[in-house]
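Note that this complex is displayed minus one protein chain, with the remaining chains in position.
Our next item is chain A:
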């Protein structure tokens, strides 16, 4: 191992110590000053929680089931569409989850069961849950954020990621 690498390991160790809250004294703080000038290695994606949003038994065809993900301030829905769709989970590939905040200006979307669409009362944007949240028509510059879903043997539905930035936050996980 080269000297440079040893130094990196050393900095890493100090960071760890700092993280445990042990570093408090001024003297030690001085010695870790170089560590502070090194940026933390950013992760490629944020770390999403794996959150249980419901059970497959909770879902009725075409009836949106209110959830929130990745936290309580980010409303969304689970939908059972009765046919295999893009991003669909479960044995039939028909369970999807979407944010219900419009990515244009943050208005709450409403679901139309008649043509299976999300509709925004703010500026008339529409999104299609049967096509990966594609904007049918509207003002948003992104399609509707969709959840990465996992359904376990018991039928519990977990969300484990989102594929677009949610409106109103500059990091999906706050």
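Throughout what follows, a contact is a pair of C-beta atoms (placed from the backbone, for glycine too) under 8 Å apart; a residue touches a chain by one contact, two chains touch by 3 or more; residues count from 1.
Just so we're on the same page, contacts and distances are computed from a predicted model.
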item: Among "Tryptophan synthase beta chain", "proton-translocating NAD(P)(+) transhydrogenase", "FAD/FMN-containing dehydrogenase" or "Arsenate reductase (Azurin) large subunit", the UniProt name of the subunit that does not appear here; value: "Arsenate reductase (Azurin) large subunit"
item: Touch residues of chain A, complete complex, unshown partner; value: 45-46, 73-74, 86-87, 101, 103-108, 110, 112, 114-117, 119-126, 128, 130-143, 145-146, 162-165, 167-174
